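A single protein chain has been removed from this complex, and every other one stays in its place.
Lettered A and B in written order, each chain numbered from 1.
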Amino acid sequence: MVETHTHVRTPAVQWRQYRRYLVSYGLLPCLLVMLFLLLGFYDERFWRVTNLINVMRNASYLMIISAGQMIVLIVGGFDLSVGGVAALTSVTMALAMVQLRNLIPDALTTVVVLGVLVGLITGFAIGFLNGFVVAILRVNPFMVTIGSMSVAYGVALYATAGVPVYGMPEVFSRNFANLQLFGLPVIVYLTIVILFAVWVAMGSTKLGRYIYAVGSNLHAASLSGVPTTVCIIVAYVASSLLASVTGVLLTARVGSGEANLAQTLMLESIAAAIIGGVSLRGGVGHVGSVALGALLLALVTNGLDIMHINSLFQPIVIGVVLVAAAGLDRIAPTVR
Amino acid sequence: MNALLHTLDSISRNGMRHSVAQLGINYGFLPVILVLTYLAFGVLEPRFLTANNALNILKQSSYLIIFAAAQLFPLLTRGYDLSVGMVISMISVASAMIMMAVLHATNDVPLAIVAAACGGFGIGVLVGVINGACVAALGINPFIVTLGMQGVAFGLATTLSGGFPVYNLPDAYSKIFAYSNWLGLPASVATCLIILGIVHIILSRTVFGRSLYLIGASPRAVHVAGLPSHRYNALAYVACACLTSIGALLLTARTASGEPNAGGDFMLKSIAAAVIGGVSLRGGEGRVIHCVFGGLFITVLSIGMNFVRVDGYIQQIILGIVVIAAVYFDQFRRRTRL
Partner (left out) sequence: MYERRLDRSRAHTTFSMPLDNQTTPLLGRTKLSVVEPVFQMNGIVKHFPGVHALKGVDLEVFKGEVHVLFGENGAGKSTLINIIAGTFPPDEGKIVFDGEAQSSMTAHRARELGVSAVFQEFSLAPDLTIEENLLLGREATRFGLLRKAKMREQVRAMLAELDFDLSPNTRVGVLTRAEQQMTEIAKALLGKVKLLILDEPTSSLTERETEKLFAIIAQLKHHGVGIIYVSHRLGEIKRIGDRLTVLRDGAKIGTVAVAKVDEEQLVEMMTGRAAEVLFPRIEHRPQEEVLRVRDLSTASGAVRGVDLYLRAGEVVGLAGLVGCGKSELARALFGLEVLEGGRISLFGRDLQTPPTPASMLASGVCYFPSDRVAEGLALVRPLRENVSMAALKLSNFSWHGLLRLAAERIISQEKIQQLQVRPADAERPVELLSGGNRQKVMLSRGIIRDVKVFLFDEPTVGIDVGAKVEIYRILAKLQQQGAAILVASSELPELLHLSSRVYVMNRGKISAELQGDDIREDVILSNFFDREGTTFPRRANAH
């Protein structure tokens, strides 16, 4: 019973209240605009439409997977398995499409739809298992998702023997991936729809509110009659499903089912969420800020490309940005 | 929770059962499971039980045990170090490159080896200091810090040498640090034993070690008791990175090359070994012997599966399941204290 709350509303507390708005509505957009201008002045090619579309496309993948990561972080957990889920989705979907294509060579659209469904079901299953083990068996989420990451990559590698799976219908790997609408890749619209759905779900439904409540104070939530177990399972399922969607989109882009798909996705998704102001302690986070965080990472990555820096340097930069963002969050209150 | 304390309370009134319970608390059932697993693989494949293979198990597990002992330091303080695996890769590549550079410049093999060892160790210390400073001084969540460091180390490991292994290390290096016998033991096993001894002494007989347990049990209480909790917490990450770098140097000697993939799954495996062995993820509980049992178990499992020809990828799946199951049973054991 420590008396942390006093009669006097302290400057530190006030600052903490404002800081969140500052970071989500002030700092991050400013940083984005600055980066945008700097990159443009550094190299004209940055402004080219093809490059900008490329940035948006790359940001899209990251935004979707980070939105899922955000939900798990809000409920007070982690999901280290998102990269593994994306890879496994890619593999199972590709394998399913190849098999189905042999069975029903005439109905390629059906093949694609069923294949995507198989991929999403894979994601759903892993998410459900994660949520079940965390919420009902009460195992540390860190260990659970690190374990399921290992399992997901293991299954993906075993199923493909580490070799990319080719032979998906071109409707999917070429037409869908390159489909454009009003000059923008269809993926961008899809991302907007998904982000909007997450925004509505988290901000304007009971379930979303419960997820915030569970992450903020599990005990209080359960005392208030919130079905905490359901909330936790739903959060992990959502995260895995969104990771799975990212896997589907990336597979369409790459054109083959890859067990090594985007190995840095886990790191990047957590980085985007943290940059977007999501708290590791749960209960705090907005999908808009997370999307901006993802956009920032995509810009940084693009900047590295423009500056002809080896793409292998990306994780270094992302790692530093991640720690810096978390550090800024810690230091800021004492600056005042 | 209350039920478990209650059970324990009633058990403790009973002397004989008390000691059995105490054994269970200290070591879990892992030693038993370890022996059973060993024998089970022996039944499936009699060659598994040969002395030669036993030595092989010891050799292979010595690396993992070193990394698990490294991981023990942050785990005791309720943290963990996710960067272990990639730091191994980075040090492997960096020390190999240093060795080659010095060799080219001076053609002096002993000097090259010493320089590489010092360089590798120095990088380890630097990594540890950065991790420790971010966790303890800036108060950033260890998960974020070491995840960021993992990204940095991964990037450096893959870019330093252009993503390729560094070959043609002097034979002497491998001979001394991987294939020689010290006091009748393979070099890695001997080093591992020395490290275990030192870690044991640090943890049980120094103010620093004691403080780590206390920090894990209650970080604020340590501060209130006037101990430099921040400094010790940071030092835990330094100790972790130092041990990691020693293990990485040994590993480099064994492969006779600087490998960007050397670390691979050691992050998962090092945490898994410690936790399976009985180190608590909630801090404050765990000893060196737990790392030994955990490391041996994982190694026996993987070598055994190789013997019975389980696919490497399947092994990865099994490892993931074993980790989750181990944490679950660990919690179960703590809940019932048996």
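Here is the rule we go by: a residue touches a chain if its C-beta (ideal position, glycine included) is under 8 Å from a C-beta of that chain, and two chains touch if they have at least 3 such contacts.
Fair warning: this is a prediction, and the values are worked out from it, not measured in the lab.
Student: With touch as defined up top, name the shown chains that contact the chain not shown.
Tutor: Every shown chain touched by the left-out chain: A, B.
Student: For the chain not shown, which residue from B:T50, B:N181 or B:T206 touches it across the whole complex?
Tutor: B:T206
Student: Could you please point out the chain A residues that touch the chain left off the display?
Tutor: Listed in rising order, the touching residues are 1-3, 5-14, 16-17, 200, 204-206, 209-210, 212-213, 215-217, 219-226, 279, 282-284.
Student: Residues on chain B that touch the omitted chain in the whole complex?
Tutor: Interface residues of chain B facing the absent chain: 2, 5-6, 8-9, 12, 204-208, 210-211, 213-214, 217-218, 220-228, 280, 284-285.
What we mean here is this: only the chains that are shown with their structure count from here on.
Student: Quick one: chain A and chain B, Cα centre-to-centre, how many Å?
Tutor: 30
Student: Which chain B residues qualify as touching chain A in the complex?
Tutor: Chain B residues touching chain A: 80, 134, 138-141, 143-145, 147-152, 154-156, 158-159, 163, 265, 268, 271, 275, 281, 311, 313-321, 323-324, 327-328, 331.
Student: In their shared complex, at which residues does chain A touch chain B?
Tutor: On the chain A side, the touching residues are 78, 133, 137-140, 142-144, 146-151, 153-155, 157-158, 161-162, 264, 267, 270-271, 274, 280, 310, 312-320, 322-323, 326-327, 330-331.
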